[in-house]
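Encoded as structure tokens, here's the structure I'll be asking about.
Showing subunit A:
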Amino acid sequence: MTMQARNLQPIRQQPWDWATKNEYEEVTLREQPYIHGHYRNKYYKPDYDIYDPRYTRVRVRDWEAFRDPKKLWYQTYVMTRKKMADEVEALFERAGKLAIYERVDPAWRKFSLAFYTPLRHYEYAGAVQLQHVVRYAMGCPIEQAATYTAFDKQGRAQWLSTWALEFAGGEGLQALQHARQLWLEDESYDKLRSYMEHVLVTDDWVEVLVALHLAIEPILDRLAYEQLNAISIEHGDPVLAELALICSEQVQWQENWTASLFQLIATDPTTSRWDYLKSLGYEDWPGDYRWGRTLSNPKSTPEETLTNQEIMSQWASKWISRAIQAVTPLQSLLDRHGISCAVEPVMERAMASYILPTLEKCGIDVKISV
Partner candidate 1 sequence: MATSQQQYVGVDLDKNGGAVTDAVVEAIQQDNPGVELVDFNIYVKVKAPQRMIIRRQLVEDILGRNWDLQELHMVMASYFGFIEEWDEEKLVIRWSADES
Partner candidate 2 sequence: MAKLNVSTRYKALTRDLMWDPKDVNIKEIYPLIEAEGIHIRDPKRWEDPFRMTFNQYVKIQSEKEHLHHAIRGAFEANHGHARIVDSRWFEGVKAFAVAVQPAEYAAHRLMAYIGRNIPIEAIRFATFNQAVDELRHAQIEIKHYAHMSRYYDGLHAYSKTNENLWFNTVPKSFFDDALTSGPFEALIAISFSFEYVFTNILFLPFASSAAAVGDEHFASVGKSVQSDESRHMALGMAALKMLLEEDDRNIPIVQRWLDKWFWRCYRVFAVISTLVDYYPRIRAISWKKAFEMYVEDQVLNGLFKDLFKYGIRPPRHFEDSMKEKEHYSHATMRILDHYKHANYFRGFRLQPDDYDWLSREYPNTFERYYAPFFRKMDDHVMAVASPGLPAVCAVCQIPCEYPNPDRPQESWTQYVEYNGKTHMLCSPGCRDIFLAEPEKYMQWWWPAESYLSGEFGSSLEDMFEYFGFTPEEANEHYSSRDYHRWIRYREELGLDKRFETV
């Protein structure tokens, strides 16, 4: 009945005046408006526009140029996460039916509850501060990836909670309570908790991404979701190892997209934070008529004197050093429970296999002081 349909000639091949290569780009590019925001913030940074390049110190020629390597948009995001959710639920169901939890080595049982359950706070704090990134980042391509990353973190916080509830059997709620106490009071968590608190008060949204994805996560997530997998199986616990595998799939994606963002920023030689307006087709735009009249002129804010690489190098040095200090004390938790796993080589491997190569691609030097 619709045989001739393909004969209809469209009036344009591309839906938009800006080029798009695929569905992801069609629904992602130019989503955020860049000019003519009506009002300035009433309370937070009252001289700033709703979408303002001054929310970060780094400058980028074209904020729309970032691409998520996985090209996730809403549809592909929920479809892939639905599969993970099904896997996680099936995993817990099988574990219950096969009574796997009862056969887990007692030392590992104690350790894993004490180690993985408090991480729900770590994941959640990351999700909270990513909402800050979602609000203030420039452009949909970047903040969209941050949105899904935040949602993943929230998901992992819930998966860890569910796991603890199941694993601890009738004492599930107490297990969560106890883990919270460890997170707040145990010395092995002191630095990690403090690290996340400092992330929560970090204002520059690019710095938040550096603190999370170039420092603490590459180290801690490798320990939690990779390094301990084999040890978990050795102690008769395949459930946690499988859960960690699913988590690490999310973690790898968050590392990949942030690494390409860091590279995009670090290799951009732009010196004016206003250059991106040209990439949007506003090269002849003289600026908003209100600037200097009813609104303060944002262009009178002095430009940064450091390069993006220098700024990122400061951030990376600061946060990587702190991340190492935050993860090191977890060794005492492992030792206390008689789990033989050395944290330091894990950190070294994280540095060698991910952090340093990423920094190198960015052309960034760091000074790590521990």
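How were these picked? Simply put, all candidates are chains of the complex that A comes from, given by their letters.
Here, a contact is a pair of C-beta atoms (placed from the backbone, for glycine too) under 8 Å apart; a residue touches a chain by one contact, two chains touch by 3 or more; residues count from 1.
Computed from a predicted structure; not experimentally measured.
Within this complex, subunit A touches only one of the listed candidates (1 or 2), namely 2. Interface residues of subunit A, counted against candidate 2 in their complex, comprise 2, 4-5, 7-8, 10-13, 15-17, 23, 26-27, 30-44, 50, 73-75, 78-79, 81-82, 84-86, 88-89, 96, 120-121, 124-125, 127-129, 131-132, 134-135, 140, 143-144, 147-148, 150-151, 154-155, 157-159, 161-162, 165-166, 168-170, 172-173, 176-177, 180, 183-184, 193-194, 197-198, 200-201, 281, 284-290, 294-295.
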